[in-house]
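Below is one structure, written out as structure tokens; comments come after it.
All protein chains of the complex are present and in place, except for one that has been dropped.
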Amino acid sequence: MKRPLLWLLWGWMATVIVAAFHWAPLAEGFLGQSSRILFFHVPMAWVSFVAFMVAGVRSLAYLAGRRTERRDQAAAAAIEIGLLFALLATVTGAIWARIMWNSWWNWDPRQASIVVALLFYAAYLALRAAVADREARGRLCAAYATLGLVVAPFFYFVLPRLGFTLHPEAVINAQGKVEVEPRMLVVLLASSAGFTALFFWMHQLRTRLALREARLLEGSD
Amino acid sequence: MPVARLAFEGLSRRFDRLVVLDRVSGKVESGGLFAVRGPNGSGKSTLLRCLAGLLAPDRGRVVAVEDGRALANDERRRRVGLLAPDIAFYDELSVSENLELVARLRGLPPASGRAVAERLGLPAARPWRALSSGMRQRLRWAFAVLHRPRLLLLDEPFQNLDDDGERIARALLDEHLENGGLAVAASPVSLPLPRISGELRLDR
Partner (left out) sequence: MSSGWTAEAAAVFAKDWRAERRARHAVATLVLFAITTLVIASLALGPIGATPGERSDVASALLWILLLFAAAAGLPRVFVHEEESHTATVLRLAARPSAVFAGKLAWVASLLALLEAVATPLALALFDLPVASPGRLVLALGAGGAGLAAATTLLAAIVAQGRGATTLFAALAFPLLVPLAVLAVAATRAALGGGDAGGVLVQLFLYDSTIMVAGFLLFPVIWAP
């Protein structure tokens, strides 16, 4: 990413943080300041989903088109970063659950489904480690991540709705209506956009690093 | 115009950091035999697996043409006849059951393999697990030629065969070449081979 763009991203994220704590109002029905975690928790969960979809799309391109090292590494990098964000979403969720429900963890459908998503993509890394040959690894991992393209939406959007949940309504609820105070919505959208840009920046760095590592390991190419 | 043609250009393949094939090329047409020579570990089997479509090369390409039509990778894998030391059959099934299975998978009448199996002197009722290494090699020959392929890929074709077995195998190879087929044969020693039209020497 070009330097001015990077500065813009930093400025944007700083503004989002300040706005989240000082400009956005508190949501009703939440204990203390706890609703403010929404501005970070929701974008993190969103970015993890975006990351897994990016991995799926790059993997599909790898399988259907030219099988380049770059596509393979880009998919792996997206999953690594996606796992990081999914973990952060899980931890922020647990912190909030401790405040609101007085317990870190209680297998709410949403907690259960993010754990399933985490395990699904952690297994991708296990698969990567278990296949030595580069060609076979690329092919098998790409097939698995492509499978993720169809099952991850299920983990994120269907599984959480099976069964009774205490989790607050998703921002866009089942009726497709947005029921959030306008200022909260602005901060939430700005934060989501910022985190998404942050992801693409991290992803680009990680992919470049992985490609260089692979080249170094192989010797000059 | 030849009925069949096989060409490979600039094939490279490595396993981890070990370079097994480094930009090798060659071509062969109907009636010809391409000999691949080299010591153990020089990449002969890897080359044949790439030609068969069982292994993707890191770089380079393979072009197989039958009746003026280029074969796609998946198609080539099913159309070639490959004989390789690491091909094995089902332990629990007899020679004839294994060949019947292959015929069915290839969409041929179940008894297609019977004639060649008899010619090779294979014990029809004996299971794979109870075959001697020479008989196993004979069954590999039957597997490779059962569907009358145009492209025959032979990795160590006469390994473990007794005099009788080698004579039959050589006759099968001759007939294949006479009928307009082509062959690629890999062997470590300077084994005499018929109708050599091209040769590739590999080093470790």
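A and B label the chains in the order they appear, each numbered from 1.
Here, a residue touches a chain if its C-beta (ideal position, glycine included) is under 8 Å from a C-beta of that chain, and two chains touch if they have at least 3 such contacts.
Here the structure is a predicted model, which means the values were calculated and not measured.
Q: Touching the left-out chain: which of A:Gln73, A:Thr146, A:Ser192 or A:Thr207?
A: A:Thr146
Q: Consider the whole complex, including the chain that is not shown, and state which of A:Ala20, A:Leu38, A:Ala97 or A:Leu159 touches that chain.
A: Of all options in A:Ala20, A:Leu38, A:Ala97 or A:Leu159, contact with the hidden chain holds for A:Leu159.
Q: If I consider the whole complex, including the chain that's not displayed, which of B:Leu6, B:Val28, B:Leu71 or B:Val102 touches that chain?
A: Reading the full complex, the residue touching the unseen chain is B:Val102.
Q: Which residue among B:Leu21, B:Ala52 or B:Val65 touches the omitted chain?
A: B:Ala52
Q: What subunit A residues would touch the chain not displayed?
A: Listed in rising order, the touching residues are 63, 116-117, 119-120, 122-123, 126-127, 130-132, 135-136, 139-140, 142-144, 146-147, 150-151, 154-155, 158-159, 162.
Q: In the complete complex, which positions of subunit B touch the hidden chain?
A: Missing-chain contacts on subunit B: residues 52-56, 73-74, 77-78, 80, 82, 84, 86-93, 97, 101-102, 104-107, 143.
Note that in this section only the chains that are shown with their structure count from here on.
Q: Can you work out the whole-Å distance between the CA centroids of subunit A and subunit B?
A: The computed centroid separation for subunit A versus subunit B comes out at 49 Å.
Q: Within their complex, state which residues of subunit A touch subunit B.
A: 67, 132-135, 217-219
Q: Which positions of subunit B touch subunit A when the two form their complex?
A: Against subunit A, the touching part of subunit B is residues 14-17, 55-56, 58.
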